[in-house]
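There's a structure below that I have some questions on.
Yeah, one chain of the complex is gone here, protein chain that is, but the others are all in their spots.
For chain A:
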Amino acid sequence: MRTKWLQFDNWSIRDKLILHILLISIFPALCLGLLISWVTSSTIEEQVNGQTSQLIGNVNKSLDYHASNMQNVSYLISFNPEIGKFFANGAGAFSGEQERYNTLKFLQGFTTLHSEIAGIMIVNNNGEYMSNEMYARSSRNLTSENWYQEAVTAKGIFKLIGHPVKRNVTSHANYKDEEVVSFVRAVLDPETQAVQGVVLIDFKSRLIAEMVRDVRLGKSGYLMVIDDKGDMLYAPKNSIADQLDRTRILADTVGDFTEKIDDKPFQYIFQKSSFTGWTTVGVFPMQETVQGVHEINLYIVSFVFLVSMLGIAASYYLSYSISRPISQLSSFMHKVESGNMSIRYNGKRRDEVGMLGHSFNQMLAQIKRLLRQVSEEQRLKREAELRSLQAHIQPHFLYNTLDTIQWLARKDGAYEATEVVESLSRLFRIGLSRGKEMIPLSDEFEHIRSYLMIQKTRYKDKLNYEIDIEPSLMNLFVLKLILQPVVENAIYHGIKERRGPGLISIRAVADQDMVVITIEDTGKGMDEDKLNSLRMQLEQVGHLDYTQPIPQEKAEEDNGGSNSYGLRNVQERIHLSYGAPYGITIESVIKVGTTVTIRHPIMHREE
């Protein structure tokens, strides 16, 4: 079953066409769709990543800019001679309140210009400090603070220390630790490189937030800023910052990766600024990158869907319109095959199938014409044969000679010979009957009586016969010489073969629209095999194929020998003239006798 299905040749034209059209409509659309979806998804992802990196780069640049501004501020502060004095000798170095006041005014100038500075504090190496905005919470020495030590360790290099943690410094305006980012720089003595003090600048992290918050990645992506220790400097509210694996980001200066948080994949892109040491991280849900892709996919799927719909409809319609007339034609052919020659294709289409139908009709007409022509030729041929036979025999000469023999016999008193010659003469006259096909039934019986008369002369008492015919049938016409071959068979294969005298009874009766003539003999009869073989031969005559040559004389070779030839000849003539229901049937029982029945249509005149 499967192998049969796999064999493409066995498919019907309809299925082939459907497959074909589906292949050339849906398959390319599908491939195109897949290709576009693949290309766009990779392009979009690339673009998104590229744009995000660029945005991150910009954010890093502005962060660097602000940080370097703060660095400049720290330098400007350390350049001031009064502050230099304070670093060297503490508050006592000021010549008076006025000088101290002016120094504080100087420091205030920076916060006036840079509103992003929450406070500036300068601390000398004794722990004394000056500030407008900030002061120590307790008397604990500020030099032991973490941020101070970090500045010392950095040796004059500007240092970012992120959100301050638990330091002993507070600002008057109540800036909380997470609201500021601290920058420190140690001021060194140019000669000894000893630390004179530290400038502490608190930078409002609001500014970082404003800078970063503005940047939206796609629909719901955002940026975060992480300092070099991994502390979060900025992350938007309800972000996934807490769940972020920071080791992976701190390990590298630039990169991207994907991580699942709460079973949702997020794309991370990060870049570290070498100046601030801060890393800006872009986070956006993977889902969102594919959002655009989804949209494109939606269009593609809709497109493929439409194409499939149209393709399927078109393939069904087209294949039906091509295959239906073909199968119609083929069913006509089947009918013709089973003998119905009158069928005609009557489609009105003018395409190839229409042309094929037209040819089919012409072919049928041609066949019919040929058949008629063949039967006509056969008839003409037979007539010609008969005429040539008559021409050879010269019936008048034959009759005159037979009359002369009759007269001679009578003169010599040979009365029996006279009778035989007379019968023979009658036999010939009726047998030839001037070339007519049909003769009255009376003549046919006259003919058979003469024949039997001659045979009686030969077989004497062994042969007896009786002839019984309804007088009303006398004038009906029949094909001539249909009885003689049958009677001849009855004599030679029936009576002659039996022991003792035999009887041949010939009767003619009318039965509805036909004349039924039975020739019954009390001869040897036939066994089953022989009878069946004979019946079969007669049957074949009935179904003679016009297109095949007639198997002539073939029967002579088999057992029946000439016994069947006469019967077949009669059967053939009746069939040719009147068709199947008429003809010969045989009944026979071995050692009892044989009955041959001839059915002939009632004909009131010669045709």
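Here, a residue touches a chain if its C-beta (ideal position, glycine included) is under 8 Å from a C-beta of that chain, and two chains touch if they have at least 3 such contacts; residues count from 1.
Heads up, the rule we're going with is that contacts and distances are computed from a predicted model.
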item: Record-based protein name (UniProt) of the chain missing from this complex, from "NADH-quinone oxidoreductase subunit H", "Ribose ABC transporter substrate-binding protein", "Membrane protein" or "Electron transfer flavoprotein subunit alpha/FixB family protein"; value: "Ribose ABC transporter substrate-binding protein"
item: Hidden-chain contact residue, picked from the options A:28, A:57, A:109 or A:230; value: A:109
item: Candidates A:12, A:220, A:340 or A:359 - the one touching the absent chain; value: A:220
item: From A:11, A:316 or A:578, residue that would touch the chain that is not displayed; value: A:316
item: Touching residue (missing chain; options A:65, A:101 or A:257); value: A:101
item: Residue touching the undisplayed chain, where the options are A:172, A:229, A:436 or A:458; value: A:172
item: Hidden partner chain, residues of chain A it touches; value: 97-98, 101, 108-109, 111-113, 115, 132-133, 135, 170-175, 204, 206, 209-210, 213-214, 219-222, 238, 264, 285, 287, 291, 294, 297-298, 301-302, 305, 308-309, 312-313, 316
